[in-house]
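Next up is a structure, given as structure tokens.
The complex appears here without one of its protein chains, the remainder shown in place.
Going by the order they are written in, the chains are A, B and C; count residues from 1 in each one.
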Amino acid sequence: MGLKVMSMAQAIERFVPDGATIALGLALEPLIPFAAGHEIIRQQRRDLELVGPISDALFDQLIGAGCVRRVTAAWVGNVSEGLGHCYRRACEQEVPHALEVHDHSNFSISLALWAAAWNVPSLPTRTLLGSDILRTNPDLSVADGLVQVKAVRPDVAIVHVQRADELGRAHAWGPLGVSEEAGLASGRIVISCEELVDASVTLSDPNRILFPETKVAAVVPEPGGAHPSPVQGFFKRDHAFHRDYAERSRTVEGFEGWLRQWVLDVPDRAEYLKQIDPDALRIKHHRPSVPADFGDE
Amino acid sequence: MGLKVMSMAQAIERFVPDGATIALGLALEPLIPFAAGHEIIRQQRRDLELVGPISDALFDQLIGAGCVRRVTAAWVGNVSEGLGHCYRRACEQEVPHALEVHDHSNFSISLALWAAAWNVPSLPTRTLLGSDILRTNPDLSVADGLVQVKAVRPDVAIVHVQRADELGRAHAWGPLGVSEEAGLASGRIVISCEELVDASVTLSDPNRILFPETKVAAVVPEPGGAHPSPVQGFFKRDHAFHRDYAERSRTVEGFEGWLRQWVLDVPDRAEYLKQIDPDALRIKHHRPSVPADFGDE
Amino acid sequence: MSESYTPQELMVAVAAREIRDGDVVFVGMRLPILAYAVARNSHAPEARGLFEVGLMRDQPASAFLGTMGDPPNVAGALWATRMSNAMALMAQGEVDLGFIGGAEVDRFGNLNTSYVGDPRRPEVKLPGSGGGADISILSRRWVTLMSHEPRRLVEKVSFVTSPGYGDGSPGWRKRNGLLGGGPVAIITTLGVLRFPEGGGEAYLASVHPGHTVDEVAAYTGWSLQVSDAVSETSAPTESELASIRRFDPEGFWTRS
Partner (left out) sequence: MSESYTPQELMVAVAAREIRDGDVVFVGMRLPILAYAVARNSHAPEARGLFEVGLMRDQPASAFLGTMGDPPNVAGALWATRMSNAMALMAQGEVDLGFIGGAEVDRFGNLNTSYVGDPRRPEVKLPGSGGGADISILSRRWVTLMSHEPRRLVEKVSFVTSPGYGDGSPGWRKRNGLLGGGPVAIITTLGVLRFPEGGGEAYLASVHPGHTVDEVAAYTGWSLQVSDAVSETSAPTESELASIRRFDPEGFWTRS
């Protein structure tokens, strides 16, 4: 009991080895596990394959820090600001080193994960017909007028949620993007959460439990662990932070300074949060859902 | 506004024509829309194709009443009692008339509906390899060591839920079976609900909304509309009722008597419920889910 | 035969013993629901139950279940989801053990729950696969429970709904692309049949108390192989019986 609860440093140490394929940023703009990504950078992981639809700036940061061998994604940049400068440098100049890109669309990356979840080699779709993405991604092919999307099986999915219990039952709400199929497709799941709650909270609503607990390897209590991305009920998105990152990451030197300030010179998320004003971002207007009655007798 | 709210008689009249393909019983044992099925029988619909995984006794009743041309399902019977006697008579003796059966497994019927939801001709799977189901169902074929499950597109899905608002936002909880893919796969959705609630209830928890409202054509307030199947938070399953049905439906005469008592001689669900003791089945011990905070500012 | 328990109670106890601690068990209807509850309360406290309706549980439901979708099975569940998600776990090989009911089984463990006779005009139309075919093909190992009658344990099933070891030839499952390992036991009202490692033909492994090998053979529709080490099935323990009666207080499944 409770053996799944650990620090982010422990979770990354144990479940994200060099060379791993990791899925993250799975709800698209919200709930991006930035704290996990920063710990991966601090632990100097190398040769990772990143899998996700749209990671906002997190993929860009991992690429700039030299952790990444391949990106399998639909979009890499900075959602409110545009281009990902580290991603550009890696693809255009091999800085800090060359990067392999497996381009997807949002729909096709979802299907690649569903294929893995259902343990079939590929799934068919009509999307991507006529797109040059078919030319560059070896995981896509055309047969009988349909695109076949090859299964993508991450070693681990890293997911930030609003609340979880110590046995890994996670409640997330708001739009879910590809979180569910990515969790099912992955060998293991690492959860970070705003609140570690009693099982009586999670089990009160089994429909909101995102993953089977048998897949969840680690639960990391990490309040603010998704900053600067939004967390419904907890934090607004920090648009200014994204703008600052976009400006500073235009140059290698600027990015390195940013990385020192926010990642390398910070031991953990608690220290990171001391550099921002979480209260300015905290959501103060509450909108509790009307309960569902799971009464049984 | 509110134009979707109607009686069951109106909903069946408008959205279930003769010859329609209808999906129902989609959460497996719970939330089976018996009231809708009985109204279909009263309106003497003919040549229907029934689609669903396991319908408990509802499919058996529709078959016995002569409404059905084809069954596309994984299982037809009486979950706690075993065989479906009307189903047997139709298949073995063409009583009341011949029935076409497209056999599926639970997994393959789900995939057939996902194929329709995603608008692809078929989806691949490893299940059913080695099963004679492949021999009898023309919608299944084998290629490259995988089974291809052809899309099944119902004209209408009929779904009973705990609560819905007048614009068709439905909240259902408990296990969902194939409800979601069946709703997405269908041209239209007819909702029946224990409670018609204000939109402030449904929109307080958009994650629990089962379907896009654009697919929902009708909302029928029908308390007790799933009896004798269970409804989490509202009603227990009526095991004795299932046993009684199993016994009486062993013969054509017995079934006809049952049908008169519970369907043909009853104008609507309200009258039906007067023949049972709903309070004995009502769930009295409440287990409200802990709210999720959808706060945004 | 002891009067202190019914054949169904013995079957449940035997089925429960097939569940190993830590197993993810795909729990079928009827007796397996009770078997899961018994195992979870004794030797397999870390087992998880997966239900095709779309549920995962640790603790057995606190009240009687007529079906796996009954409200007590949902309250306190670890996951309430869609059927396809439960099937996804099984398709990945994450289900250690499945239970399937059957109307007919043959010597190679093939189950029929669809048609007796010609499917185009069957003598008996059975309800169909449900999740049975999925479990038989995708779970790592599986067990079936059946009343021991010659019309049920037959030389050759007329329709293979849920494949066991096919024609019994070595490697039949792998050759045909079936993911899981196949059946490991047929638990009947008279005894327990098992299969050799790697599959093949069923043999009688144990006979229930009060019955004999000859009697079991006489009620089997094929020439039954008998293990040299055939034994008597261990009777349900006091604690197994207490557990069974707690979860089926009216004897709905075990005394009717």
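The criterion applied here is as follows: a contact is a pair of C-beta atoms (placed from the backbone, for glycine too) under 8 Å apart; a residue touches a chain by one contact, two chains touch by 3 or more.
Worth saying up front: this structure is predicted, and the values here are computed from it rather than measured.
K.L.:
Thinking of the complex as a whole, which visible chains are touched by the chain that is not shown?
P.N.:
Across the whole assembly, the hidden chain touches A, B.
K.L.:
Using the touch definition up top, pick the residue from A:177, A:221 or A:291 that touches the left-out chain.
P.N.:
In the complete complex, the chain left out is touched by residue A:177.
K.L.:
Out of B:15, B:107 or B:294, which touches the unshown chain?
P.N.:
Answering carefully, the residue with contact to the hidden chain is B:294.
K.L.:
Which listed residue (B:17, B:82, B:96 or B:206) would be found touching the missing chain in the intact complex?
P.N.:
Counting the whole complex, the residue in contact with the absent chain is B:206.
K.L.:
Which one touches the absent chain: A:61, A:125, A:207 or A:249?
P.N.:
A:125
K.L.:
Touching the absent chain: which residues on subunit A qualify?
P.N.:
27-30, 53-54, 56, 73-77, 79-80, 82-84, 87-88, 90-92, 101, 103-108, 110-111, 114, 125-133, 135-136, 145-146, 173-181, 229-230, 232-233, 236-237, 239, 242, 283, 287
K.L.:
For subunit B, enumerate the residues touching the unshown chain of the complex.
P.N.:
Interface with the chain not displayed, on the subunit B side: 117-120, 169, 180, 184, 203, 206-207, 209, 211-214, 294-297.
The rule is short, and it goes like this: only the chains that are shown with their structure count from here on.
K.L.:
Kindly work out which chain lies most centrally, taking the average of its C-alpha atoms as its position.
P.N.:
B
K.L.:
Could you grab the centroid distance between subunit B and subunit C? Build each centroid from C-alpha atoms only and quote it in angstrom.
P.N.:
The computed centroid separation for subunit B versus subunit C comes out at 27 Å.
K.L.:
Indicate the whole-number Å distance between the mean C-alpha point of subunit A and the mean C-alpha point of subunit B.
P.N.:
About 37 Å, centre to centre.
K.L.:
Using Cα averages as centroids, what's the distance between subunit A and subunit C in whole Å?
P.N.:
41
K.L.:
Going by the touch rule set out above, which residues of subunit B reach two or more other chains?
P.N.:
Subunit B, residues with two or more chain partners: 111, 125-126, 146, 173-174, 176, 232-233, 236, 283, 287.
K.L.:
Would you please write down the residue numbers of subunit C that are in contact with two or more other chains?
P.N.:
Where subunit C meets two or more other chains at a single residue, that happens at 55, 70-71, 74-75, 77, 80-81, 84, 87, 91, 179.
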